[in-house]
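Only a single protein chain was left out; the remaining protein chains are all shown in position.
On to chain A.
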């Protein structure tokens, strides 16, 4: 008997009892579906992080407010804006490794153009921001020095905002949009950087303070919410971090022994660490899903053993008519394999559907990984072989005479 004939017999036997066959393979279906889904979500999270790392730009440091003490009580990080525009100036002037730096304040607001409107992040900053992040323009120009100094009513749109407010073919440059009732002229549209980055509108820092965010009590005239700075070379990151910290401690007059009121972070490095963490969690989940595969295998073995008992007479007949022991073994092994492969295929389809649903409903990025699909199919085949072997072996060992006597 050939392998092909084994599969034909197996398919025939399984088709006769479709519900039972399906229930038997359910464990495999669930196991494979979970593995594929976990891989897809994990790979998606990695992709998203990589995109974020890329979008931050190379060799960028981020300085955010740290803990502040008020009357001996440590307040939450970032509860007070501790950095100022003069800090930005000092960083640029006094630290040679820094190529560019910019302070920002940000909030969300509705942007309106004619009939269309869109809720987005309004980021008040300086042209330096784009230099730090290597963010090129798709059209128009950056802010001019006069606009930055004099709270010019201009705006640079991220590509998502431009797409939402303007019909295709409609040139945004020179158009008037309104943010919180303030009319602004669009002077630039940025290149695409990634879905999470492109949903933003930039205005000069002075404009943001004077016209939009200045009313918030936290903001004093000179304050910025965070600073980003670009370091000239990869090898200078650690040195630049230390120098910025020193400089800011001096400028903020922090006595020795007291914590910084700011944090200097390397976001790309932090994200890379996060990436490692995601990988670990995904591996853990895959391990859990593999347990389901194991349970699926045991359930297949169980059903196969019952099926061998039920079909003892069939086995006797096949042996009497010339089936060799290995033919009987092959027949039952093929049944286990078909169950696992079919379960695996349904599981892959289910996993793809599930991860696409997750992507749509939760808005997570998922990425279907050919490697994960291949791996889970290989696992399914291995499960079939391992758990199908014992019942198949048992079937092949039956004495044909005894088997023919059973009812």
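Descriptive notes on the structure:
Just so it is clear, contacts are C-beta pairs under 8 Å (C-beta built on N, C-alpha and C of every residue); 3 or more make two chains touch, one makes a residue touch a chain; residues count from 1.
Criterion: contacts and distances are computed from a predicted model.
Hidden from the displayed complex is a chain whose UniProt protein name, among "Putative ABC transport system ATP-binding protein", "Thiolase family protein", "ABC-type polar-amino-acid transporter" or "Pyruvate dehydrogenase E1 component subunit beta", is "Putative ABC transport system ATP-binding protein". Here the missing chain is touched by one residue of A:325, A:358 or A:386, and it is A:325. Considering the full assembly, A:400 is the residue among A:239, A:267 or A:400 that touches the omitted chain. Of the options A:138, A:254, A:317 or A:356, the residue whose C-beta touches the omitted chain is A:317.
With the whole complex as reference, residues 1-2, 5, 9, 12-13, 16, 313-314, 316-327, 400-401, 404 of chain A touch the missing chain.
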